[in-house]
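Here the complex is missing one protein chain, while the rest keep their positions.
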Amino acid sequence: MNKESSYKKRSDGREFNEIRPIKAKVGIVPSADGSALFETGKTRAIAVVRGPRTLHPQHMQDPLKGILRVNYQMMAFSVWDRIKPGISRRSLEINKVIEWALSEIVDLTEFPGSVVDVLIQIPQADAGTRVAGLNAAVMALAQAGVPMKEMLSAVAAGKIDKTLVIDVNKEEEDYEEGEGSTDIPLCFGSFSKKIYLLQLDGKISIENFKEILKMGQKASEKIYKIQVEALKNPGKEVRG
Amino acid sequence: MTSLLDKKRIFEYLEKEGKRLDGRKPLDVRKIEFEENISENAEGSVSVKIGETEVYAGVKLSINEPYPDSPDEGSMSVNVELSPMADEDFELGPPKIDAIEMARIVDRGIRESKFIDFKKLCIKEGEKSFTINIDIYAINNEGNLLDACSLAALSALCLAKMPKYNEKEEKIEKEITNKPLPLRRENMPIMVTFYKIGKKFIIDPKRDEEEIADYRLSIAISEEDEEIKINAIQKGREGSISFEEIEEILKKLEEIYRKQYLKIKEKILSYG
Partner (left out) sequence: MEERKIVVPGEIIVEGESFLPGDFVRKEGNYILANKYGLAEIEGRLVKIIPLSGVYLPRKGNIIIGRVTSINYRGWLIDFDGHYNGFLSLNEVPKFINKGELRDYLDYGEVVYAKIIEVEGSSTELSLKFKGLGKLEGGQLISINSFKVPRLIGKEGSMISLIKELTKTKIIVGQNGVVWVKGEKIEDEIKAKKIIKFIEENSFVSGLTDNVKKFAEKLEEENE
């Protein structure tokens, strides 16, 4: 830890590289082809996969392979200030970055003309909803039997004043002292260890950034283990 | 899509044996389960399952100017979302008529039973009052979303606590108090939707039963001096109802209410 930082101890008592308590469960929506819950602390995400199925209208179809479509949504009551239902610019962007990450690992060449829909809902939010949503979505895709190269595990890394932390919560995200807070959602491949989702907003040195990538990767491995355990025990709530 | 063969079997079994393919009798409700407080950022929230059907509902309060025709009252807004999360046939995008109708039916049952004391939601006559926003999300559709939405809305209302109001700054603070919403709990409405299949009536349909029904009739009732009062009715879909059928439905409704719904009502009323 950087001694000059004003953020010396995490408000919830965690170590700086420690993720919040995780809950994961596969098979939560019986009518879906795949579904999963992923919870970190008070951030809860549920994801459903439907398809591959015929994509309408026809002109949107790709004759060579299926396409993947993501819809991420925060429920109106998931945060303190009620979110008006409907599409926001924020959710459209999140749809796209999750879609890019997932499209890179799925192989839909066997399903030309089709679509795989990934629906993500956030019933309760305490920061890090896009990474929680992505973690749930990957489990749901695997359970749906969609061909995939590898799994993905995502984590919200950050810098609070000068302190590097893993799995940022809302209170930390809103930290305003010193350099304030820098958010870095990250997502890693389970086998390739490559980065599939990367965003950053705030201010961070190049050295710190390299360091946080390493911390994020380590955390993602812990998350991966829980995702795997949930997939190997469908219907059972796995904690970590 | 349900095949013609399965449709025929549903008709036949109901007609000849008075039974449904999952073994239930026409007026049996599947197991109902509640999970309270699914979001701590809501004033009240709940997950309700009827069999495999599941919906989430949450209550949030906001401050608005009262409507000009009721300057001394607060208001309520019900919103239902049917996304492909719950059903392969639901589509993304702004609410379609199915979701809008569902929200309106739920709204009317609650409003007309006078379950909410809107006067107590007024902060400053003509200027400021609370609006109760009820947002309902379908999570899995295995039939009977309509009744599930109604139960979820009522449960979320009963679970909800008032947020802290800062009188100086005239705004809601990010804090929930211990005070329940101003509800007239004795007026709580219960909604039951009947479906006509062939010559029979069923309640709590599964998805394929719902698909083949001629019409549906949703009735919200509440009790006043131990007498049942009807607060809202909606006939859904094409198909027409005879007087005899109305009588039959009302008779069954009373029976269902007393035998199956009173304990559910008690459970919901125990919240808060």
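Labels for the chains are A and B, by order of writing; each one numbers its residues from 1.
Everything that follows uses one rule, which is that a contact is a pair of C-beta atoms (placed from the backbone, for glycine too) under 8 Å apart; a residue touches a chain by one contact, two chains touch by 3 or more.
From a predicted model like this one, the values you see are computed outputs, not experimental measurements.
Peer 1: If I consider the whole complex, including the chain that's not displayed, which of B:K7, B:R30 or B:R104 touches that chain?
Peer 2: Hidden-chain contact among the options goes to B:K7.
Peer 1: Among A:V146, A:C187 or A:V238, which residue is in contact with the omitted chain in the full complex?
Peer 2: Only one of A:V146, A:C187 or A:V238 touches the chain omitted from view, namely A:V146.
Peer 1: Check the options A:G66, A:P85, A:G158 or A:P185 and report the residue that touches the missing chain.
Peer 2: Counting the whole complex, the residue in contact with the absent chain is A:G66.
Peer 1: Can you list, in ascending order, the subunit A residues touching the missing chain?
Peer 2: 33-34, 51-54, 61, 63-64, 66, 105, 107, 110-114, 142-151, 189-192, 227-228, 231-232
Peer 1: When the complex is taken as a whole, what residues of subunit B touch the one chain not shown?
Peer 2: 1-9, 12-13, 17, 21, 23
What we mean here is this: only the chains that are shown with their structure count from here on.
Peer 1: Indicate the whole-number Å distance between the mean C-alpha point of subunit A and the mean C-alpha point of subunit B.
Peer 2: So the centre of subunit A lies 32 Å away from the centre of subunit B.
Peer 1: What does subunit B use to touch subunit A in their complex?
Peer 2: 38-42, 45, 52, 54, 56, 58-60, 62, 79, 81, 83-88, 92, 94-95, 133, 135, 137, 139-142, 174
Peer 1: Where on subunit A does subunit B make contact in their complex?
Peer 2: Interface residues on subunit A, with respect to subunit B: 29-32, 42, 44, 46, 48, 50, 53, 71, 73, 75-80, 82, 85-86, 117, 119, 121, 123-125.
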